[in-house]
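My questions all concern the structure below.
Every protein chain but one is kept in place in this view of the complex.
Chain IDs A and B follow the sequence of writing; residue 1 opens each chain.
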Amino acid sequence: MTLLQVDNLRVSFSLYGKEFQAVRGISFEVNSGEAVGIVGESGCGKSAAVQSILRLLPASKIEGKIRFEGVDLLEKSEREMGDIRGLKIGMVFQDPMASLNPTMTIGAQVAEGLIFHGIASKREAKELALQLLREVEIQRPEERLNQYPHELSGGMRQRVLIAIALAAKPRLLIADEPTTALDVTVQAQILDVLKKRSAATGLLLITHDLTVVAEMCERVLVFYAGKIVEQGLVSQILSQPRHPYTQMLLRSIPHLDRPRTERLQTIAGTPPNLLAPPQGCSFAKRCPYAMPICKKEPPFIGSAACWRELPLFMNDEPV
Amino acid sequence: MEHEFPGFWRDAWRRFSSNRPALFALWTLAAIAAMAIFGPLFSSYSYYDIHLEWHDTPPGPKFWFGSDELGRDLFTRIWWGARISLFIGIAAAVIDMIFGVIWGSVAALAGGRLDETMMRVCDILYAIPYLLVVILLTVIRGSGIATILIAMTCTGWINMARIVRGQILQIKEYDYVVAARLNGASNARILMRHLIPNAIGPIIAAVTLTVPTAIFTEAFLSFLGLGVQAPAASWGVMVNDGLSAMRYYPWRLLFPSAMLTLTMLSFNLLGNTLRDALDPRLRR
Partner (left out) sequence: MIQFLFNKSLILLLSLWVVVTGTFFLMHAIPGDPFIGDRVIPEEVMRSLYAYYGLDQPLWLQYIKYLKGLFHGDLGISMVYHGRSVGHFIGEAFPISALLGLSALCVAIPSGIFLGTIAAMKRNRWHDTAAMIISTIGISDPNFVLASFLQYVFCMKLHVFPVARLESLAHGVLPTFALAALPTAFIARLTRSNMVEVLQQDYIRTALAKGLPLFRIALHHGLRNAILPVITYLGPVATQILTGSFMIERIFAIPGLGQWMIHSIHGRDYPMILGLTVFFSTGLMIAMFLVDIAYSLLDPRIRIQKKREAHGT
């Protein structure tokens, strides 16, 4: 069942008096129980896209459609969004220390959403919070309830945040780089906790680490400069990437079964300036296969994200 | 990313000028300053000319702002008052800045025990109520511009010293400063080229915001009878005079009060907007 359907989403901000186009027309779906990964470099628009789903960016201009369980979220009022956030869609953010209120106890912060949404009374909330902390595998939860965020380690804080996000048993969980700020060893534990979510809950996982995608997700969206350049099944994309960007991305990761002396390939250049996006394909400047048309016209949205995929250009020659 | 960020100062100016009240404040202050310099020239009276037969005249063709109880022209006196009040305000702010910058940067750069001692001194002095010190000193030494200035700057520099020290401490640890030092730059060079230009934002803002405090303090002193002596007129003195006559000759209170409020308001607006515009964290 389709949980989330995003249609031609555009998000822009006002920056230095000009318009910064963070997201330039993306479309994708998430189905129940499915884990979809989003990969891309810093600044490619993945956080902006995902935060727009919950309308967490008040200073932005959003266009397009975001349909959750059939209803367009962009049409809802702020109050109606309050019934979606936390209840039907939960979100986990990147920096666990900054994401918790330093002057409130852990227990209070976990229980807050439960009490507000009417899931539990004040008394029941405490028990429920304990249970949630156990589910995310926090040791000695009774002690932790009364402690403050700065008394916990980074991994524990992130678990608390996941507990908060999953507290109301949402249908969709969005995780924006949940492991980036943590050690690699802790990272594995957090990913395990995410895997333990209920079977029907969808997961939209942002990361810049392709290995995380390989481990956690069934489908993946590859972002570049505010657009999705490739999307599909993880197994397929990792073995047969079609877009030049994805191909080069995969080549820049070390593989166990390649010779040690082989050089890692980097992608030369830098992403384009989104205050004044290029006319043609945004990857053209860095693409080794760029053709004259790539610089002039953007490739179609939809099945082909690159001119090369079209039969017309298969052999680098217009037919 | 190949983003083209506008330069710091140009962006600061953009942020500043997009704030209309601040622009208004800037023009107002310029106008007041201009009138302070040229105003008395327009009038045929001097600020101390007494015309007893014309005392307490309401504003009109003879006296543009009216006259006070000794028949002195209020228009001229207001602009003389502007000179005095503005002078005291700006002088106090500048003196505070000089002492504060010196004390603060020495403390920040020295570090260690010297820094601690210097800041302890600041803590002790800071706890002393500023206005009481001012009152005491003025009572003892008698009134006069010099006394007022000394009294005001006695403890006013502490705030500036703290700001400067805080800024320098923060910037000292920035990577580009460490890099400069690693490249062999001397302390003086680091101070001039890196620390001061970056600390200047909050310093400018703080100086601008000290002026209204100083002007207010002078007015307060005059209110207590400790301000500038007759026949010289600062706005504070004129407000004090005007208070007793408020019921029957309201213009004597109105004009100096309005000027005081307008000037202080403008400096405050200016200073606040400057502080926001020069804050690198708010670059948007």
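One rule holds in what follows: a contact is a pair of C-beta atoms (placed from the backbone, for glycine too) under 8 Å apart; a residue touches a chain by one contact, two chains touch by 3 or more.
Remember, predicted model here, so these are calculated numbers, not experimental data.
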Chain not shown, its touching partners among those shown: A, B
Contact with the hidden chain (one of B:30, B:98, B:179 or B:243): B:243
Residue among A:10, A:85 or A:243 that touches the chain left out of view: A:85
Options B:13, B:48, B:87 or B:216, residue touching the unrepresented chain: B:216
Residues from subunit B at the interface with the omitted partner, ascending: 21, 120, 123-125, 127-132, 135-137, 139-140, 212, 216, 219-220, 223-226, 239, 243, 246-247, 250, 253, 257, 260-261, 264-265, 267-269, 272
On subunit A, residues whose C-beta touches the chain left out of the figure: 54, 56, 78-79, 81-87, 90-91, 93, 95, 98-104, 112-113, 116-117, 148, 150-151, 161, 164-165
